[in-house]
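I'd like to ask you about the structure that follows.
Every protein chain except one is present and positioned as in the full complex.
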Amino acid sequence: MRKFAFLLLVVFVALSLLPATLLAQDAAKVTVVTCWGGPEGIGFTAVNAVFTEATGIEVEHIDDRDCHLLPQIMASAGNPPDISGMPRPGVMAQMAREGLIIPLISGDDPVMTQEFVEANYGQALIDLGSVDGEFYGVISAVSSKSIAWRRTEVFEDIGEDAPATWDDFIEYLDILAEEGIPPLALGALDGWTLTDFFENLYLNIAGPDMYHKLFVTHEVEWTDPTVISALEHFAEAVSPTDTRLYGGSDGTLARGFIDAMDAVMNGDAGLFPLASFMRSFAQANFPGQTCPDDFGSFRFPTINEDFANSVVLGGNFWLMYNDRPEVREYIVWLAGAEAQELMATQETGPQLSANFNVSADVYAEPCDGMAAAMVANAAFVAFDGSDLAPGAIGGDAMFTGLQDLVANPDSVAEVAQFIEDVADTAYDM
Amino acid sequence: MDAQSLNLNRPPSPTEALITITRRGPIHAILLIIGIVWLVPSVGLAATSFRTRGDISASGWWTVASGSRTVTDQIWELRVLASGESGENTVVAGDSISGDLLTDAVEGLPAATIGRVRIQQIIGSITVEAFEQPIEIPGVGAVTVQADGAYDFAPAAGYSGALVADIEAATAPFTAEFQLQGFESIQGELEIEEIGESERVPRAGKISVYDDGSYVFEPRQVSLAHSKRRSTRPPCLTRHSRFNTRWSAPAVPY
Partner (left out) sequence: MQSRRLSKLIPWFFAAPALIALTLFFVYPTIVTIFLSFTRGTITTPAKEYVGLDNYRILLTEDRFFLSFEDGIFSGALVNSFAWLIIFPTAIVLIGLLVAVLADKVKYEAIIKSIMFMPMAISATAAAVIFRLLYNQNPNLGSLNAFLAALFPNFQPIAFLGSVEFANMAVIFAGVWISTGLSVVVLSAAYKAVPAEIHEAGRIDGANAWQLFWRVSLPMLSGPVTFIAVTMIINALKMIDLVLVMTKGAPRGATRIIGYTVFWETFNNNRSGYGSAVAVILLILVMPFIIYQVRRVRREL
């Protein structure tokens, strides 16, 4: 019965896409699935128009909010798209192992040469797009999560440099508190703002391998000393909660991420550690404020020098499902500096490029350029871990665990045990 | 039967009307309270829907009608109390203060203590309800208001701030608004480590001391910079009304 229902769904989706796929058989045409509706979709369509003009190859863009799911459903109906932008590396790995997607630089006739990829992307990002040693996904449209937002005048009046080490960071929090500015505005209602914070700590303390083992494979348990250390750093930053957190524990737990950014923009609070995409959120609510003149960000402090210059990021991996000449041409073009620069400079929906040949100067917003450069030049990278772990961990247990820590920073051991208990069963599914 | 219907048609006498109203009082009160409680969120939603996102996050929706809040200036006073002598300066926020430190204090840098810094800000306001009665303000002093609007201020021991009142020619019975200056004093020793380099004075600003004993003090401008966006927002009120750290003296029932 269930299979029947699922089949029904598949048939339904397949039929709804039938005209598109029928046309795709025709001539030189590439179908691409992304998550980008709205302004990003408009920008992406404009980028594709440039490709069509140069090569005569039509690009059909299908946008769907469930863009990680749609290619799987289309593939199980026998009509996968040619390319898709995949926001979840976990699904990418699963599809690679199922043979749904095609390795890009392996085989006798690779889609992309090793030289081409290495001439455009850092090794850390190439590793991130690889599954079992083969390169499947070119990362694009990135965001850096290893930054903290602050208002420029708060920052400059206090007269401190951006805190480079953890000790500097804690000292900076103390100075803010001394100045009467609650140091941290966290939006704990949106649990992912806390997990981003934790992921930065963990990547920097334990490095990408351990990070992978903690979130993806669960070979490292949540009670591991490295995890405890990261949780303790988190607890250190937020305690005592009365003076470190804007609004105290309760106020923090009731606040969403946009309100937290507003508090920083208002000068009510000092810092908000969250991703580079907050720039546009801030400007939407505070028109006329420029970045980095009125507000800006600094890099998350380094805790472990062994993993200095590490970046937690989000982004889309370009994956290839069908091996046809026009598809190859399109994906190579998409990964190259020309298309990446076009995407970066769109007026509506500009996307940050991880290609290091795209200069930080091309961005209309200098802060975007800084974030893009941070990702492109990172020595160690990791994808947002809460998106890598099963939903019960990355979307719930980590949220509530870290919320517990905001409420009671002394409960590191209990929080670690709680997440481990959930993880114990969550990875079986 | 006839009498009764006649009775009903007769307009109620004032006494009867009064009885009806007083008997109905609780009914009206209950309905009024419930009505207000139920109306407030709707009105809030309506008022909020007309505001920009920035305004929504900056002030409550009920301030739409009342307009902007009072703007007060930040007043800074820097006193240097080294070697028993003091220099004094008062400045409205935004300017910088410069003056001379006692040269003695600067000798032997980079480790001399220059003294104590006292910062004053306008923080609160009080309402006076009775003339010619001294009003105690804890930690600050006592103020006595005369019926002609004049007032005396007797500072408490250890308090050196001022009190400013804006009293219109008073008529009885009397309510007058006061503006108080001060009462958040920050004192501390400050090590000057390098000549000519600016040092951070916690919660106050930056000070640079030169080898001739002169200094420049720049009050911090954090909240003033907001005025780019909302010029009506008082800097120190913003900072201090955040979570009820507003000066607590108004709690005294005047």
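Chains here go by letter, A and B, matching the order in which they are written, and residues are numbered from 1 within each.
One rule holds for everything that comes next: contacts are C-beta pairs under 8 Å (C-beta built on N, C-alpha and C of every residue); 3 or more make two chains touch, one makes a residue touch a chain.
Worth saying up front: this structure is predicted, and the values here are computed from it rather than measured.
Contacts of the undisplayed chain with visible chains (whole complex): A, B. Within the full complex, the residue among A:P81, A:P183, A:G247 or A:G349 touching the omitted chain is A:G247. For the chain left out of this panel, the touching residue among B:I34, B:A150 or B:I195 is B:I34.
Of the listed residues B:G60, B:P134 or B:G196, the one in contact with the hidden chain in the full complex is B:G60. Although one chain is not displayed, its contacts with chain B can still be listed: residues 24, 27-28, 30-31, 34-35, 38-42, 44-45, 48, 56-62, 241-244, 248, 250-251. Although one chain is not shown, part of chain A still touches it, namely residues 1-2, 5, 69, 72, 188-191, 247-255, 268, 390-392, 395-396, 400, 403-404, 407, 418, 421, 428-429.
In the analysis below, only the chains that are shown with their structure count from here on.
Chain A and chain B have Cα centroids lying 44 Å from one another.
On the chain B side of its complex with chain A, the touching residues are 52-54, 57-58, 198, 200, 202-203, 205-206, 220-223, 225-226, 228-229, 238-239, 242-243.
For chain A in complex with chain B, the touching residues are 151, 153-154, 157-159, 175, 178-182, 247, 259, 262-263, 265-268, 284-289, 294.
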